[in-house]
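With one protein chain removed, the remaining protein chains of the complex are shown where they sit.
Labels A and B are assigned to the chains in the order they are written; within every chain, residues are numbered from 1.
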Amino acid sequence: MPLHRIYHPLSAFSSSDKQKLSERITALYTDRGLPAFYVVILFTPIESESFFVSGKPTDKFVRIVVQHLARQLPNEEAKKQFSERYENAIAPFIKDKGYDWEVHVEEVPPEMWRENGLIPPIKFPEIEKEWARQNKPIPY
Amino acid sequence: MPLHRIYHPLSAFSSSDKQKLSERITALYTDRGLPAFYVVILFTPIESESFFVSGKPTDKFVRIVVQHLARQLPNEEAKKQFSERYENAIAPFIKDKGYDWEVHVEEVPPEMWRENGLIPPIKFPEIEKEWARQNKPIPY
Partner (left out) sequence: MPLHRIYHPLSAFSSSDKQKLSERITALYTDRGLPAFYVVILFTPIESESFFVSGKPTDKFVRIVVQHLARQLPNEEAKKQFSERYENAIAPFIKDKGYDWEVHVEEVPPEMWRENGLIPPIKFPEIEKEWARQNKPIPY
């Protein structure tokens, strides 16, 4: 469900950083009961000569694009809270290391979303809990 | 129009697989009369240490992001049918090879869409047919 595409300078993250950052991002969703496997995170290194901010090449900027499918946050306050939780999750690996960064979250309608070909059980909380317990999509 | 971004483990697809999978995806649209050149497919290999599912590195997962511009599917049934056709198209190269996978399709408003700088003839079926016949954008 949540897809996180993290575009970063070549040397921004070690393997261990990526591991820990992914765990922190994943926990934002599993803490709310979503299946862990819903959370997909892609790190994409971008060379300085291909990464422009202000029309200038950079190796000090991280750009994150997040897409949500399983949940549309119901109001402005909920969206604000999510952004705050997200910023806290990523800060140790971005802000605290001196990078500039930008994040946005998109909410995509879920009608054409599939997990292993199955319609995710957005409308069936009990089934979603079972998917979370087993951490995989199960026919229902 | 349809843009398919396929994020995959390094060894998931041979050149031949990518060729055949692209043909199957493209046929989903040309079968409906859309110009073949509308269909753009980008395969992006992601190293295991940069590809996280459930907060763990993976080399067994394929994530596909599809964007539609030329057509907004009119209702839930049409969207469901598209997803089923899509799953059938990709199954031989993903499901049948033992990968887990996730797909979602977004419908993007077409007002700021251009092909070779031209406004695609969404509202002009005869011109669209000519684009399909010649398989290129033609001023009109």
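Convention: a residue touches a chain if its C-beta (ideal position, glycine included) is under 8 Å from a C-beta of that chain, and two chains touch if they have at least 3 such contacts.
None of the values given here were measured: they were computed from a predicted structure.
*Asks:* Out of B:T44, B:Q72 or B:N88, which residue would touch the omitted chain in the full complex?
*Replies:* B:T44
*Asks:* Of B:Q72, B:N88 or B:N135, which sits in contact with the chain we cannot see?
*Replies:* Answering carefully, the residue with contact to the hidden chain is B:N135.
*Asks:* What residues on chain A make contact with the chain left out of this view?
*Replies:* Contact residues on chain A toward the absent chain are 7, 44, 46, 49-57, 61, 63, 65-66, 73, 76, 79-80, 82-83, 87, 91, 95, 100-107.
*Asks:* Can you name the residues of chain B that touch the chain not displayed here?
*Replies:* Those residues of chain B that touch the unshown chain are 3, 15, 18-19, 22-23, 25-27, 36-37, 39-45, 67, 69, 108-117, 135-136.
As a working rule, only the chains that are shown with their structure count from here on.
*Asks:* Could you state the distance in Å from the CA-based centre of chain A to that of chain B?
*Replies:* 22
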